Structure formats: structure tokens, C-alpha cells
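Read the structure below first, then the notes.
Just one protein chain is left out here, and the rest sit where they should.
Now for chain A:
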Amino acid sequence: MSLVNLAHVCSHLQNASKARLGLTSIPVSKLHVNLMLGLQREGFLSSVTLGGTTPPKPFLLQPTTSPEELETMADTLADEPWHAYPTLPESQDGRKAPPSPLGEERVFDVHVPLNPARRRLWLGLKYWNNEPVLRKMKLISKPTRRIWLTSEELGKITRTRQAGFVKGLTTPGECMFVTTDRGILEARECVERRLGGMALCRIA
């Protein structure tokens, strides 16, 4: 768990937001992935995608089912609703399953390189009223000084009071992420579940 890399990610996201980028990438690690999923859950990021060195194809450029196909699919489902259940990919005799009457299933596949060193985590940044949604992202624990907080201390912090050497969440909409034995959680969620853990970063 390298907090040095997390510090780099924090400043990179701040810079990318200031530059009004729509999509940016960070190195992949379990900590980063879980933290970014937490950020997405809190509404700071629009998308989190694992990909290679080139950005993943946007959703709009990927092949989609046409409205006509959707209509025929709806019609067949209305007549024969049992097709909604998944069919076995191959029957037991080894023969290939007949094509589904609903049409071909579309799967959005993103190319992920086999070499883990070439993998990147692609993040969609959000903007509202010409202002970035994620403006400040700062480490609390430092690589040289980790800070662990109990659920009581986290409760104080979420109620805008200082606990230990950690300032309260006073600016409106400020969030704090904590890594616990149940994964990376938002501070308020930790308070709700009565969990303590190591404070990672604060985001406003």
C-alpha cells in the first residue's frame, strides 16, 4: 500500500480537474481501484474503467442494438416470455446452441493488456456549472506518518469537530476516505457501521 503513489494520484486528479480534462488515467493498484470506485459512488467521478495505454472506446462509439432490433426483441418477448431466461451456451451433446430468437447479444469489451505494467485505470471527471466537481484532494495519512482513527473519532470528524490531529469535515460536501478491514469506505459510512481504520484522503 504505497501512499506515495496515492499522493501522486491526488495531485494528478487536482491538476486534471483544473485543466478541465474529461478523461484521465492513473496507475492500477487495488488501493487505487477501490478508492476510485468509492469516489464514483460519492459522485466525484463519472466512470472508472480498466484499460490499456490508450483510452477505452467511449460508450457512444461502441456498437449498439438498433431501435428496430429492440422492437422485434420486445415483440418476441411478449409472445414467448421464456426467452428472457439465459440459455446454456452449449448443449450436452457437444452441439452448438441454436441462435437466440432475441438476436445476438452485444457485449462491450474493453481491451485490457495482458501485461499488468501496461494497464491503466481510466477515470471520467465531472464538471457542473463550468466548475469541476472534484476540486481538492489531499492525503491525510502520509507515507511517513500513517493515521488510524477509531469510529468515535470519525464520528467527531464527520460532525465538523477536530479529532486527534485530523481537522473536521467543515467545508460543505467534504468527504473523507478510510481504509478498513471491510474495504475502503467513506468516513460517514464507517461511522454508520462503527468501523475504524486508516484515514487516506479528504476530498472537496
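Methods note: contacts are C-beta pairs under 8 Å (C-beta built on N, C-alpha and C of every residue); 3 or more make two chains touch, one makes a residue touch a chain; residues count from 1.
Going forward, contacts and distances are computed from a predicted model.
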Out of "E2 ubiquitin-conjugating enzyme", "ORMDL family-domain-containing protein", "Oidioi.mRNA.OKI2018_I69.chr1.g1828.t1.cds" or "Small ribosomal subunit protein uS5m", the chain not pictured bears the UniProt name "Small ribosomal subunit protein uS5m"
Touching the hidden chain, out of A:57, A:83, A:126 or A:146, is A:126
Which listed residue (A:81, A:116 or A:172) would be found touching the missing chain in the intact complex? A:172
To test your reading of the contact rule: which positions on chain A touch the chain that is missing from view? 42-44, 126, 128-129, 131, 133, 170-174
